[in-house]
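Of the protein chains in this complex, one is absent; all others appear in place.
In this document, chain identifiers A, B, C, D and E correspond to the written order of the chains, with residue numbering beginning at 1 in each.
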Amino acid sequence: MALIEYADAAPEVRAVFDDIKATRGVADVNNFWKALAVHPPTLKRTWESLKQVMAPGALDPLTKEMLYLAASATAGCAYCTASHTAAAKAKGMTDAMHGELLAVLGMAAETNRLAEALRVPIDPGL
Amino acid sequence: MALIEYADAAPEVRAVFDDIKATRGVADVNNFWKALAVHPPTLKRTWESLKQVMAPGALDPLTKEMLYLAASATAGCAYCTASHTAAAKAKGMTDAMHGELLAVLGMAAETNRLAEALRVPIDPGL
Amino acid sequence: MALIEYADAAPEVRAVFDDIKATRGVADVNNFWKALAVHPPTLKRTWESLKQVMAPGALDPLTKEMLYLAASATAGCAYCTASHTAAAKAKGMTDAMHGELLAVLGMAAETNRLAEALRVPIDPGL
Amino acid sequence: MALIEYADAAPEVRAVFDDIKATRGVADVNNFWKALAVHPPTLKRTWESLKQVMAPGALDPLTKEMLYLAASATAGCAYCTASHTAAAKAKGMTDAMHGELLAVLGMAAETNRLAEALRVPIDPGL
Amino acid sequence: MALIEYADAAPEVRAVFDDIKATRGVADVNNFWKALAVHPPTLKRTWESLKQVMAPGALDPLTKEMLYLAASATAGCAYCTASHTAAAKAKGMTDAMHGELLAVLGMAAETNRLAEALRVPIDPGL
Partner (left out) sequence: MALIEYADAAPEVRAVFDDIKATRGVADVNNFWKALAVHPPTLKRTWESLKQVMAPGALDPLTKEMLYLAASATAGCAYCTASHTAAAKAKGMTDAMHGELLAVLGMAAETNRLAEALRVPIDPGL
């Protein structure tokens, strides 16, 4: 699996890397973007979508990041779980908040499985 | 698939149903609990765990409910998605918040898939 | 979605349907096989594999059926969960056994999710 | 990812570790519990639920462990698959039983996927 | 779940619906877009991404559509499986091609599960 570093990147890839670094105030992009650079149109579209989706709105950035983490851990993506756990901590998720998030995810997994195993019919009105 | 109504329930099941109704201030429990009543020990344990996990703590009830919804939709559980969407709305999730939550879930699904398809190595330090 | 009934089936499909009915002692095959009949080579190969896998061996038929149910409910396949719950009951799964199976599946879902969310390293020696 | 060792653990964590060691007759708890110790209430609740669910009942301990393994492998949790394969072997799963369990899981995966891809309607009466 | 019809849609939603209808040469958009219209920014971004991704390129439109179907059926999304099966047929997928696609998906499901259940190490050089 190839990771494309800035020094080796084509101009269109460098432009995306520059925008990521400026938007996030970081010195380098992480591996996800270096891997995605194998297909520049997907790199550019994915970054622009992500930037739009994660901007502050009706939900604050920390809540969005914790939702992203919840989705990533539920999908079983180890890379995503690692990077979004770090991102959520950087945005203010404390150990106590992390612990409660884990408890909710575990509980959801259990009740989701039970609801499917029992084929529970959706309640009228929902 | 059998749903056990209060009138037909054994005393140990009624006790759980009574606690759910009192805790939530509702007139009847929803189908999940009526289905789970086929196995009273699992009904009781699941409810007691859920009550503990969803109590206010370092995360507020609305955030917990949105995380539960994120996990349920990601797991593809239709019953769970329906019931936790309704619960999140009852706790204050507006249409704008719901729309942004959906956008985060969709974006997470896309980047999770890409990270796995590219087998991106976890960044050093994470 | 087309379901192919015996009366409308080609000879190669009828041959598989006949073998399913004879092996299971049933008057008609269920919808899964009628749907799969749209592609006769897949119908034939799938049935022959299933017959071999589910034959008595080091595991008895009821244990195999409960494992099949566990896999189906975990995968979230509603059709499969319905049909293998019925099959397991037909092979002797009591309500108490079903309740305990559900409890194990729910517990596994919860601990699986927690292990992935925490990225727990595999213990030495395993 | 932090693993909390007994020597560094708070009293409430040590109490859970002690109960795990006594119940299972082992010298140390495995990594799952050391990781979960970052959130003591979740550690305690999860262990108590697991102990209740895995106790002998209508299903014997080996059958429960094989169901746990089936759920874990189906969910794609590498840690869980490793630890429950080892646990099932410790409880008496032979190589022949393991091979047949794998065959059932593989077959279930195939037919689950086909049933979903074909959107097979649930048979009347199920 | 609300579906927003063209007659009731805001101008920004109508603009997207108009583009979908013009691009695809259809009289009405399907339910996915009517549901997504609850959050206009997500509607617009999703459609524009989809239009870019599904345009002819190094892969022809039928191959892209069959890959979309493979991903949707594997993810167990019933709506997506239904709509992309129809789309693939409209683009030229014959019954024989559909049958072989199903066979590949089923086989992949089986070997994926076996590889995970056995925790097979990735071959050197891959």
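In the analysis below, a residue touches a chain if its C-beta (ideal position, glycine included) is under 8 Å from a C-beta of that chain, and two chains touch if they have at least 3 such contacts.
Just so it is clear, the structure is predicted and the values come from calculations on it, not from any experiment.
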Touching the absent chain when the full complex is considered, from B:L3, B:A96, B:A109 or B:L126: B:A109
Against the chain that's been left off, what residues of chain E make contact? List them. 1, 3, 30-32, 35-36, 38, 42, 46, 49-50, 53-54, 57-59, 63-64, 66-68, 70-72, 74-75, 77-80, 82-83, 85-86, 94, 96-97, 99-101, 103-112, 114-116, 118-123, 126
Considering the whole complex rather than only what is displayed, give the residues of chain A touching the chain that is not shown. 38-39, 41-42, 45-46, 71, 75-77
Residues from chain B at the interface with the omitted partner, ascending: 73-74, 76, 78, 81-82, 102, 105-114, 116-119
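Quick note on the criterion: only the chains that are shown with their structure count from here on.
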Chain copies touching (chain D, chain E) - same or different residues, decided at half shared: same
Which whole number of Å gives the spacing of the CA centres of chain B and chain D? 22
Whole-Å distance, chain A centre to chain C centre, using C-alpha means? 34
Chain centres from averaged Cα atoms put chain B and chain E apart, in whole Å, by 27
Indicate the residues of chain D shared as contacts by at least two other chains. 38, 41-42, 45-46, 49, 53, 71, 74-78, 82, 105-112, 114, 116, 118-119
